[in-house]
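Everything on this sheet refers to the single structure shown next.
Note that one protein chain of the assembly has been removed; the remaining protein chains are unaltered in position.
Just so it is clear, A and B label the chains in written order, and each chain counts residues from 1 on its own.
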Amino acid sequence: MSRPPRASGYFRTSYAQDLALVGTRFERTSLGVFILALLAFPFIASAFQLDLACQVFLACVGALSLMLLTGYAGQISLGHAGLMAAGAFTVGILFRETNAPFWITLPAAALVGALLGIIFGLPSLRLRGLYLAVSTLALHFVVIYIGGEYESRRGFSTGIVIDPPTLGGVAISDGRVWYFILLAAAAATLLLCVNLLRARSGRAWRAIRAHETVAEALGISIAGYKLLAFVISSAITAVAGALFAYYRGFVSVEAFSLFLTIQYLAMVIIGGMGSLLGALLGAAFVTIFPYIIETGLLALPGAQRYASLLFAVNYAGFGLVMILFLIFEPLGLVGIWHRIQSYFLLWPFKHRSASGSRR
Amino acid sequence: MQLIVNIIVLAAIYALLACGYVLIYRVSRVLNMAHGEIAMLGAYLLYTTASLFVANPFTAIAVAVVMSLTVGVLVYVLLMRKMTGEMVLAAILTTIAIGILLRGLIVLIWSAAQQHPLQALHFSNPSLEVFGGARISACAALMVVMTAVVYGGLFAFLRFGRWGVRMRAAGQNPLLAAQRGVNLNAIYALAWALSSLSGSIAGMLIALDSGLDQTMVVIGLKAFAPALVGGLDSLVGALVGSLIVAAAEVLAIHYIDPLLSDVVPFLVLIGMLIVRPWGLFGTREELDRV
Partner (left out) sequence: MISALLAIEKLEVVYQRAITAVQGITLAVEAGQIVALLGTNGAGKSTTLRAVSGFLGLDDARVTEGTISFKGVRIENRPPHENTRRGIVLVPERDKVFPNLTVAENLIAPVPRGTSLAEHRRREALVYQFFPRLGELKTRIGGLLSGGERQMLALASALVCRPELLLVDELSLGLAPVVVEDLLRRLIEIRRELGITILIVEQSATVALEIADYGYVMENGRIVLDGSAERLRSHPDIQEFYLGSRSGERRNYRDVKQYRRSRRWYG
């Protein structure tokens, strides 16, 4: 997978070093600085920027789970929006029917996600990745149907309103508090994914993605690990949907269209497949992209005329960016980032020596 | 009786769209997720040519058809060709991206409002009565006829035409085909051209029958189910699959719940995946090679 280029003189000489999350001192300090910046942000940012950051964190959770499935285990899922809807609706339904608190609804959402993962994963995972795409497409439509049915049968034609979650009797609705909660959620997901990847499951997924037949010959249960990836990914995605429901205070089927799925796929592609950092970069990029387009459009003369076209420009621009990345930079933003790093590390040389081309 | 007519009409829609998926998959193992958008583009092109060639509706249709063919070829030559040799995953993701791009472009060029190519062409769409008191609109009847024509043409081409044989050969063993002088890029471009042609015909007819707006994309996605149910590399399968899925959908809407219309095709799909993943007529080996 994508390994960052390192300056010479950096060697890993023990297993502990190999497993470590941060290696060099430079990495440690830069990580520290970054964390401090993240913690300080809410105190200097405007409400709009805060909301944007919260959206990015929410997106990170979903992007990480998709990266696990697609970028590492190599399976395409078209059901991401459906799974988020499932999580959101679990929260909504439980809240409306039983007034359950968040520490019941969130695990319930995870459970629902995992269940859907098993139901829709089993038939297609003994087949190759193509068929999971199809199966998850079905998942999407089924979940949307069920959600829609619930909405119309129970009279929530415009959507279900949810009270903000309460902790010790205090309702969580302040932007800053949400920032930290969602930051914690994103960080927790990141840690979970990193650990999954460092462990046996991660190696199995990499093996499956590289060469299925060989992986099977090595004794790795292909179907089992694929299913595991899908179930874990689905559970995390459902939790993301649940968080989304609480953050917005509102659940409705319209929010979960196929375009949402495609946005998450774009996060994985643009960020760079096979890299958790890519998931984060991609999540940030895709979440901020529409706002950039909007600002750009409104800066043009005759802005009023363009306002109605905003959505379409978004779509088209989105597709274009995705295509550009797929064709020209399949390693995504992470690939570009590594290229920049290499440039500085190798200067004044231009290329690394070609590895292993001659005996 | 009306139910049977409805099933046949819906099956025709699905069949016309499904063969597009089959053509491309058979030749290159790629799922063209942009098929619905390409079909929609064809319909919008018809709308424009209808407004341009006001006096000559048939010229309008002909021009729109030619333009749709070109779109298919261009999509392959400019974009998909760069993906040959890459993982199928990447190719499918590219088609998804192309679909999004097309959707955005369509709204930018034509706006998201519903259009009526029928009126632009100054055609009318009377409701005809067929046996048993059932009614069918003229456009829907035309759709059934066109499905027969398109499928007949495709079967004849693939079975008997030299380039049809070559297309089948390229699908079975691309390396050997190249070693026997077959230009694979030309074959793939041909597959994309035929796929967008049949898709656009479907799109145009649907638009003529019931107006043109963004919902056609959903129909394009639903048509995926019959393609898979019949076997992704089988034209016969697409036909049979369309009948099965259409029957299930119409009956479900009628007897159970109208809202089920979007879900039923996918339920049939899941059922088929569990029971017989390679579809009714697909080649079993297709499975292990992907």
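Annotations for the structure displayed:
Heads up, the rule we're going with is that a residue touches a chain if its C-beta (ideal position, glycine included) is under 8 Å from a C-beta of that chain, and two chains touch if they have at least 3 such contacts.
Source: prediction; values computed, not measured.
When the omitted chain is restored, the residue from B:Met67, B:Val165 or B:Leu280 that touches it is B:Val165. Contact with the chain that does not appear here is found for just one residue of B:Leu184, B:Val218, B:Ile253 or B:Leu280, B:Leu184. What chain B contributes to its contact with the hidden chain is residues 84-85, 162, 165-166, 168-169, 172-184, 283.
Following the convention adopted for this analysis, only the chains that are shown with their structure count from here on.
Within the complex, the chain B residues that touch chain A are 31, 79, 82-83, 86, 88-90, 92-94, 96-105, 107-108, 112, 221, 224-225, 228, 259-260, 262-263, 266-267, 269-270, 273-274, 277, 287-288, 290.
Against chain B, in their complex, chain A makes its touches with residues 70, 74, 76, 120, 123-124, 126-131, 133-135, 137-138, 141-142, 144-145, 148-149, 152, 258-259, 262, 265-266, 269, 309, 311-320, 322-323, 326-327, 330.
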